[in-house]
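Report on the following structure.
All protein chains but one are shown in place.
In order of appearance the chains are A, B and C, and numbering begins at 1 in each one.
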Amino acid sequence: MNSLIPLLIAAPLAGAALLLLGGRALDRFGHWIATALAALSCAFGLVLFFDMLGRDTEHRAVTTRLFSWIPVNGFQADVSFQLDQLSIVFVLLITGVGTLIHLYSVGYMAHDERRRRFFAYLNLFLAAMLILVLADNYLLLYVGWEGVGLASYLLIGFWQHKPSAATAAKKAFIVNRVGDLGLSIAIMLMFAEFGSFAFHPVFSAAGDATEGKLTAIGLMLLLAACGKSAQVPLQSWLGDAMEGPTPVSALIHAATMVTAGVYLITRSSAIFDLAPDAQTAVVVVGAVTLLFGAIVGCAKDDIKKALAGSTMSQIGYMIMAAGLGPVGYAFAIMHLVTHGFFKAGLFLGAGSVMHGMNDEVNMRHYGGLRKYMPWTFWTFMAGYAAIIGFPFLSGFFSKDKIIEAALAKGGTEGWILGGCALLGAAVTAFYMTRVVLLTFFGEKRWQPDAEGNEPHPHESPKTMVIPMVVLTFGSLFAGGLFSLGDSFLNFLEPVTGFEEGHSPLNALTVSAIATVCMAAGVGLAWLMYGRSPVPVKPPVGSLLTRAARRDLLQDDFNHAVLVRPGSALAATLVWFDSKGLDGFVNGLAAAIGGLSGRLRRIQTGYVRTYALSMFGGTLVLVASTLLMRSV
Amino acid sequence: MSYLLSATCAVPAVGAVVTAALPAGTGEARRRTTKAVALGFSVATLGLAAAIAASFQPGGARYQLTESYSWIRSFGIDFSLGADGIGTVLALLTAVLVPLVMLAGWHDADPSAPEGTFESKRRTQGFFALILAVEAMVLVSFLATDVFVFYVFFEAMLIPMYFLIGGFGDRAGGPDSARQRSYAAVKFLLYNLLGGLVMLAAVIGLYVVASDQGLATFSLPALTDAISSGKLVIDPTAQRALFLGFFFAFAVKAPLWPLHTWLPKAMGESTAGTAVLITAVVDKVGTFAMLRFCLGLFPDASKTFAPAILVLSLIGIVYGALVAIGQKDIKRLVAYASISHFGFIIMGIFAMTSQGQSGATLYMVNHGISTAAWMLVAGFLISRRGSRLIADYGGVQKVAPVLAGTFLIGGLATLSLPGLAPFVSEFLVLVGTFTRYPVIGIIATFGIVLAALYSLMLYQRTMTGPVKASVTGMPDLKARELAVVAPLVALTVLLGVYPQPLTRMVDPAVNDTLSQIHRTDPAPAHPVAATTGGEQK
Amino acid sequence: MTSTGEAVQFWVLAVIAVGGALGMLLMKKAVHSALCLAATMLSLAICYLAQGAVFLGVVQIVVYTGAIMMLFLFVVMLVGVTSEDSLKEQLKGQRIGAVLCGLGFGVLLIAGLANARLSHFTGLSEANAEGNVQGLARLIFTKYVWAFEVTGALLITAAIGAMVLTHREKIREPLTQRQLADRRVRDNIQLPPLPAPGVYARHNAVDIPALLPDGTVAEDSVMGTLRERGQIRDVSQEMLQRMAELEESTADWLGRPSSARPQVAGPRQALETVPTPTKEEAE
Partner (left out) sequence: MNPVNYLYLAALLFTIGASGVVIRRNAIVLFMCVELMLNASNLALVTFSRLHGNLDGQILAFFTMVVAAAEVVVGLAIIVSIFRTRHSASVDDSNLMKL
């Protein structure tokens, strides 16, 4: 059964290779191959899952070693995979949502001439993401980590002829690289400390290391997580990443890849549990991003960017939960899964809307679409209800648990964190309601596109609707299913550990407060956008709104602090290299040339001058001979 | 005594003579014969190099397949060859790259001068003969086990390289390209001659010191054995001076910051194939020699100077990358990227850990392959448009997707994407450095961010965006060009996923080097009992 | 130690030799230098004789002084007997350098000799037992025969070399008188005979060029060789001076006012084609 694990990865990898190398011959049906292979991978995942359920708790985790990858004396990196409860959750999420999105893309990308490549990249992404979650050591995880980064780069920049897409892709990759820096330093620290970087040995030896070292490793891992999961301060790439095709945004930048940071922190729980300072940093990052993303989401008029802000914010929840320690790991993962469903559903819905509206993304140019796209509308509403935490839907369960866990932190910290989480919930309700109102309700504010075509909104083809419907089920019922008898918690506990948090408020009260917050957010949004017609031109807005539209000035900050001095430095060095170093060398050459020009004058051409110098030379020779003799 | 090594070195040498002697003429058929003959010799060399690798026993003696012929008896100079893991791997790299470089430069030596101006009728013969000559000399350098023989070929290599750089340029040259080329060639020659001169003094000094103590030989194994066993004692001051003499030559060739300024010029002005020869093959002799000669012959001085050299290489890493970011010329960008990479290689060597040195050796191979892919595709691109300026391109992926794709793979390999070969070596170098010098290791890690910057910026500016008018109608890669790039890409992926064939050959040599200098890897602070799934070698 | 006679002889000869050498060095005219050198060589020849090198002494007189020095004199004649070598130095620092080097060199050589242990002199009585010439001949034709043959070859080569160097290749048949005359007409250069040298009534020497009516020099009137050597005596200025004096006295005689006297133009330009030595002589 273990041999299925490599096959799980091999299927999409083979798909990617086949589609990329296969050439134009595969243009007509390549996308179906890719979808089939994704589904095959998903099937393998399900088989493995049920196989795992069939064993008792102690024997659920299995590893399979393929071959030794980089063996250099003490440095032993293997290509070896570990499938445990945490991994299988991710495997199912990735392959499941991945398959659905493959299917969706068949319809969405039907008219793109480079469709074959798109599917190749999607398959590549699946393979890399599976490597990421199945690796049994950090170095192999790093391969998957950068592999998804590559896939993300290729897919964000899929429409390369658009300069904005190409720039966004590059930006995503480079910001991620900064995060990867953290991961590589963490691996190096582990190797220097433990002589290994495989999960099991490191976690079992973690207790021996000093807290300082563990904190350093933890902070480096956090940096990596920040990069991949778009957390403050490395969040700036996610909004731009929406330049990619919408299925990509749904799969990579909402459901799976961006949650890799949460996976990393949860996976490294053994390290974080022993490094409280690092945990605090994680919590702070999570809480800040939670609010940051939510505020950005409120101001964006671009439907995908609003959803991207939301993604950032929701991942902030997960990171915060993961930072809380064993109290929160399981809930972080649970929220991750439910978020995967409803956010993917929301993005697919957004994609469907764009598909019907000539790829218009500005919500101010939508309005009243519910009549034209009923399927899209209802699936979107399901996702909407789930994300705002409408009672007894997926988001309600997972988010409430996180708020509880935050409050359970205790003391002022607990109140602050809980307060942030509740505030976040209210803001989430506000911006999501705004999205829904602007898109599906109100007047038609449709605008002709650049070529003057009036939009004719229509429902999307079946291949797009079916995935949305399937995801709707996940959005509606996954949370409830997981919470039924704490099944999810019990399943994950052997990996992540769990301890009951002691919240100052009981669960019911928390739920009630959260629901009230949610209702307040929805109400405020309705007051602002539901009652009165929405202007097509965005109003100037307050200072905060304007800042939020610019991603709270993150890009400006980066530009001023990093990009501009960086390029100035590069320019200075280029100058220094040609004028300084090379100038020195050339100057030396010129000096020697000048000197020989002077010396050349000694060569007067007069025989007698030469004779004199010979005479002088003889003199010196005789003198030195005599001198040597006398010495 | 097997003749495999000498045969491997002799085949390209004979090939160079034969190619040069082929009948001149400007006809297409004549030229094709010439090219086919040269390519045939290089492929034969590849076969022989593969035979060396195949018959190499990783567990056996340090130097295998040794041969020795007396040369200058009165100075104890023998023409002796021997293959160790490091040399074998690099010889194989050379043998792989040369046929590809020839294929890539298939038309680089076709008559280019306008009708009526003077141009040699033996241009094609000369070009291919020179490439073969370089190959022969590089192979001898990698396989020589005699310090003097190494020195002679290390220096002699400059002659054909000089003519390759000065005589053959790409289509992108401006009106004064000939002048620029000869400037580049002279600069290349002067820099390297200066280094070689200093080295010659050190070689003689070494001989004097050794013969004073009754060891009148240039044989590397004999000298290193005597030094590591304490039979030959070089006093510290002399050792430092000799070390610097050797190191200077290698640092110029490698090149190490701040001795690098010849490289961008030489790579920028020559053809893409020549640039690959420079950076992927000839420069490797420098780093290879640091590992084999500097460390083995002067262990104490190496340890003394290691921190300073590490700092220089660190500067090189960051500096090269930053300057690459600011470049406007594609080939110069690749050259500066190479400077950054050479920083990594030197850093790995002088970190003096097994990971660092294995990583550095792998890095030499991987950098050779990946840069060759990147540079040759860049060369194809330049040959289509006739400009080296980044600003002249844009949107190429739309018209030539395969070209763009391979260019991207080259770029990704350069930025050390995991799964591609350079990642393995770069990570090993970083880990190896980090375990001994944590701060330097961490700063060097920043190099990976900068690498991503220059590599992706180059791709973005040339390949993406709207199709520029000057690019429209640009043909995609032709079969010949694909035949050049495909093996390189395949190797990049293969060695990234399964580098074991190389590490198995390199590791014993590296361990031997480390034991010669009496260095062991720093032990982890809290070692875990069993490593990952375990199988220790 | 040598006999007193030889000592006296040495001191006398040494003074002559050194004096001759210095004379050669300092004399302006090459002829004088040559004669001084001959004196030195002769005294050296006697020194050779005194030291038992009879053969060499004779060779020195016959070959050196007799043949080589005469060759020198021939060449000096060819180039110009009276040509003087200006002792004014033109190269900067040359003379100072030469003096310093010379002094240093001399001091060093003499110091080196003084430091050498040369007290024991074997003398040649034994070697010259069967006669100096015989002794030399024995060596030359046995031990040094190869060198001797080579010197022979050298001499022949030198002789041929000298001939080749001084030989002028005849490129075409020499022109006849008629052809020469025709060419002069064709080229229109100096058809009438050249002017005769000398200023009649004043000078009639061949090295004094004739004067043209305006008082300038007619260079053609002097033979080419003299012109080349710069051995021309230009008397034009002097003549003009005379003319002016004559005018003056005539005017006095006629009682003309001085203002009405015809002005003699200022000094005419000097001879243009005069080679450098003449200029130096003027200095």
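By definition in this document, a contact is a pair of C-beta atoms (placed from the backbone, for glycine too) under 8 Å apart; a residue touches a chain by one contact, two chains touch by 3 or more.
Computed from a prediction, not measured in an experiment: that's the story for all the values here.
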Identify the visible chains that the left-out chain touches across the whole complex. A, C
Considering the whole complex, which of C:V76, C:I208, C:V222 or C:L240 touches the chain not shown? C:V76
From the list C:V18, C:A181, C:L194 or C:L212, which touches the chain that is not on show? C:V18
Which parts of subunit A face the unshown chain closely enough to count as touching? 600, 603-608, 611-612, 615, 618
Residue by residue, what part of subunit C touches the chain that was omitted? 1-2, 4, 6-7, 10, 14, 17-18, 21-22, 24-25, 30, 33-34, 37, 40-41, 44, 47-48, 51-53, 55-56, 59-60, 63-64, 67-68, 71-72, 75-76, 78-79, 83, 85-86, 89-91, 94-95, 97-99, 101-102, 105-106, 109-110, 113, 118-124, 126-128, 132, 135-136, 139-140, 143-144, 147-148, 151, 154-155, 157-159, 161-163, 165-166, 228, 275-276
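The criterion applied here is as follows: only the chains that are shown with their structure count from here on.
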Which chain has the mean of its C-alpha atoms lying nearest to the mean of all protein C-alpha atoms shown? B
Between the Cα centroids of subunit A and subunit B the separation in whole angstrom comes to 36
Residues of subunit C touching at least two other chains: none
Provide the residue numbers of subunit A that touch subunit C in the complex, in ascending order. 604, 606, 608-609, 612, 615-616, 618-619, 622-623, 626, 630
Contact residues on subunit B for subunit A in the complex? 190, 258, 260-261, 319, 322-323, 325-327, 354-355, 358-359, 395, 397-398, 405, 412, 415, 417-419, 423-424, 427-428, 430-431, 434-435, 438, 441-442, 445-446, 448-449, 452-453, 456-457, 459-460, 463-467, 497-500, 503, 507, 511, 521-537
What does subunit A use to touch subunit B in their complex? 20, 63, 65, 67-80, 136-137, 139, 142-143, 145-147, 150, 153, 157, 160-163, 165-167, 169-170, 173-174, 177-178, 180-181, 184-185, 187-189, 191-196, 198, 200-202, 204-205, 208-209, 213, 566-567, 569-571, 573-574, 577, 581-582, 585, 589
